[in-house]
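So the structure is just underneath, and the comments pick up after that.
Let's turn to subunit A:
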Amino acid sequence: MKFWQFCAIAGSALFAASAQPAAADDDTIKIGVVAAQTGAFVSAGNTIGAGVTLAVKEINDAGGVKIGGKSRKIQLENRDDRTDVNVAIAAGRELVNDIGVAALYGTESHDFSVSMTKITGPAKVLQFTGNSSLGAILTKESVAPGAPLHYTFQSEPPEFQRSGSTARGVLKLLGKEIGAPLKNAVVFVADDATGQYLSEHYVKALEANGQHVDLIKYPPNTTDFTPLLTRAKGLNPDTVHFWYNGDVTLVAFPQAVQLKVAKGYFLFGVDPGVWADRKLVSTAPVTLSCVPMCWGAPPTPEAKAYFDRYFAAGAVKGVQSSVSLLYYDYMHWYAKAIEESGSTDPDTVVAQIEKMKYQGVVSKAPLYFDNRHRVSFATEVCLVKPNTSDQFECAVEEPPTEPPAGDNGG
Partner candidate 1 sequence: MSALEISGLRKTFGGVVALDGVDLSIDLDEILGIVGPNGSGKTTLFNVVTGALKPTAGSVRWRGENIAGLPAHQIARKGLVRTFQQAMSFPALSVRENILIAHEHGAASVNGKSMSPSDILHFVGLKGREEEIAGSMPFGNLRRLGVALALAARPALLLLDEPAAGLNDGETEQLAEIILQLPGRGIGVCLIDHDMNLIASICRRLVVLNFGVKIAEGPPNKVLNDKKVVEVYLGAPT
Partner candidate 2 sequence: MSLLEVANVDTAYGAVAVNRDVSLSVAEGEIATILGPNGAGKSTLMRAICGLLKPKRGRIMLDGHDVTGLPPDRLAKLGVVMVPEGRRIFADLTVRENLRLGAYSREDQGEVEADIGRMESYFSILADKRSAKGGELSGGQQQMLAIARGLMARPRLLLLDEPSLGLSPLMVREVQSVIIDVRKNFGAAVLLVEQNAGLALSVAARGYLMQSGKIVLASAIADLRDSTLMRELYLGGGKRPPIKSRDVETL
Partner candidate 3 sequence: MEIFLQQLVNSLSVASVIILIGIGITLIFGLTGIINFAHGEFLMIGGMTTWLVVSNGGGFIIGLVAAVLFVGLLGFVLERGLFRLTLDRPMNGFIISLGLIVVLQHFVIRFWNSYQKSIPEPLSGVWEIGGVQIIVMRAVVVLITAVVVAITFFGISRSRYGLALRASVADQETASLMGVPVRRYITGVFIYGSMLAGLGGALMIALFPITPFIGSTIVVRGFAVALIGGLGNVAGAVVAGLVLGLMDGLSAGYGLPEWTEAYSFALMILILLLRPNGLLGGTAGPRAV
């Protein structure tokens, strides 16, 4: 009998302990981050929290968010989703419903983000999240006031824009380096949600730039790319384009060079900083690009200053470190939207963000969200000088305004 008594007592104590309602505090604005600090998505997840944390610290150090002559500090709640959807949802529930955050940043994964929007939407919590594949559900109708995704903002540009600017920049830099006209391209992409989504657009973008394209999808946990690369070699490509996980790209690329698959290569998600850090060298011409820009070769003094602060704060120099910049900007943007609208009311803030142009560090041109809540910014592409590990030639490519023929615009 004792044990069950113990259980009953322990159980009710547990529930009592967890039942304390969150005390409302009018002096702060609560902001939440849900991202992986452990598990398979950790390298992407860490950067979200790091970027937001840096921005929050800067805002608070400057006195907080000013509304109607009164300053309110930002209180940041960071949650680890452990790369587990159930934990992510629970964390989202906690932040949204228990703590009552006004805005949520994350997660890094398409699936988690989509499920999370079902929590943030009804609670009118702004969510800055995910990658370009969210474009599949963000439509004019679904982001309209009163619609389920009204409070959701996509952190990356429409895929046709990123693909378009990247393709153009890559072909320009490689064409110059190789010196011959580039005709045949092979695109390697992971066979997962993001990969399947973006490959549709990147292929179209290359075709729009006069390329004949073959697409090869690899299972996400591939380590030996040689069979696929040999297949690619049989297609006689001028260029091979590796999308989209920087870690995987760095596995595949050396194998391609050893097999002499193409004349030139493109690696998405590998930052020149990582290239230099790891003292990588390539005999073949190779281009790199990062979202939103490369921390190893920041194109503007503002961006450089940002990355200096960012790494000084102890962040990891990883392939995806520059993603933090997006979330850093969105945090500042959000604070500014509150200040300019003079209200924390979510509908007011969303309306404010929708009409704002925000000059952050992400790009030279001001950022804005389009009528599908997708941001726009340029892409930075860098060419690595052959046989060097720290000589880069970088260019910022502005996004195309219209999708190419046959591309639905993402």
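Regarding candidate selection, all candidates are chains of the complex that A comes from, given by their letters.
One rule holds for everything that comes next: contacts are C-beta pairs under 8 Å (C-beta built on N, C-alpha and C of every residue); 3 or more make two chains touch, one makes a residue touch a chain; residues count from 1.
None of the values given here were measured: they were computed from a predicted structure.
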Touching candidate - 1, 2 or 3 - for subunit A as found in this complex: 3
Partner candidate 3, residues of subunit A touching it in the complex: 38-40, 42-43, 191, 216-219, 221, 223-224, 226-228, 230-231, 233-234, 247, 250-251, 254-255, 258-260, 318
